[in-house]
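One structure, as structure tokens, below. Some questions next.
The complex is shown incomplete by one protein chain, all other protein chains being positioned as in the whole.
For subunit A:
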Amino acid sequence: MMNAATSGVPMVHADRVSKSFGSNEVLKSISLSVPQGEVMCLVGPSGSGKSTFLRCINHLERVDAGRLSVEGVLVGYEERGDKLYELKPREAARQRRDIGMVFQRFNLFPHMTALENIIEAPIRVNKVKKEAAVAHAQELLARVGLAGKADAYPAHLSGGQQQRVAIARALAMEPKLMLFDEPTSALDPELVGEVLDVMKGLAESGMTMIVVTHEMGFAREVADQLVFMDGGVVVESGDPDQVLGNPQHERTKAFLSKVL
């Protein structure tokens, strides 16, 4: 493959992406682009399709129309001639390896310790040697500020700690793109900061990130691009200060007046 970092290929490129559940059209012709190393924050009211869009990026959901690509490679499909072929599960799984995902409810594996959570996928999926995986996991735990918690089960960690383990688990696969779906919405207010700090550090290290969030302060500080979605369409996007400070659309104004 071409060295994507130096070529101008965007990390994520969506071109008129649509997605329906039955007759419910959840994404309507979404077009947007996230360049390498940038952070995009996605905001919008409940049900606007933010989660669905994130899930499409790693093919947890299938796109119905349009083109969605990661580093120039089509997600979930292969184009041969003028036909699209759906990828086999094994190939879809291969694509997902390079994309980390962090969930609102953490979704740590409760029967595994923090360390076991982190080394599971590298060992099973990437066939990394156990010692190497453990060493890497210890590094990642230190990086998210949980060096002493390797042997703790998720049930014995606070929500903020669990979410940081979940971030370390995603990072263990050495992804080139991280998707965050409301990573702090399930947390008590006093625990939000510790998770956002880890995410800020990650952004500073040059990770490409798409973050669905209601934390406007974080968006203003970290995001290169802010996208406001409503009813399955991108209503407004641009520089966060611009969108937050001087929204152009009525719907954006109405939404921001509620969350700010």
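The rule is simple: a residue touches a chain if its C-beta (ideal position, glycine included) is under 8 Å from a C-beta of that chain, and two chains touch if they have at least 3 such contacts; residues count from 1.
Keep this in mind: contacts and distances are computed from a predicted model.
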item	value
The complex's invisible chain, by UniProt name, from "Urease accessory protein UreG", "Putative ABC transport system ATP-binding protein", "Amino acid ABC transporter membrane protein (PAAT family)" or "Pyruvate dehydrogenase E1 component subunit alpha"	"Amino acid ABC transporter membrane protein (PAAT family)"
Residue of A:A14, A:A121, A:A168 or A:V212 touching the missing chain in the full complex	A:A121
Chain not shown: contacting residue from A:M173, A:M199, A:V212 or A:V235	A:M173
Residue, one of A:G47, A:P110 or A:G245, that touches the chain absent here	A:P110
Touching the absent chain when the full complex is considered, from A:D188, A:E204, A:E221 or A:D241	A:D188
Sites on subunit A contacted by the missing partner chain, in the whole complex	58, 60, 89-90, 93-94, 96-97, 99-101, 103, 105-113, 120-121, 124-126, 152-160, 162, 166, 169-170, 173, 186-188, 190-191
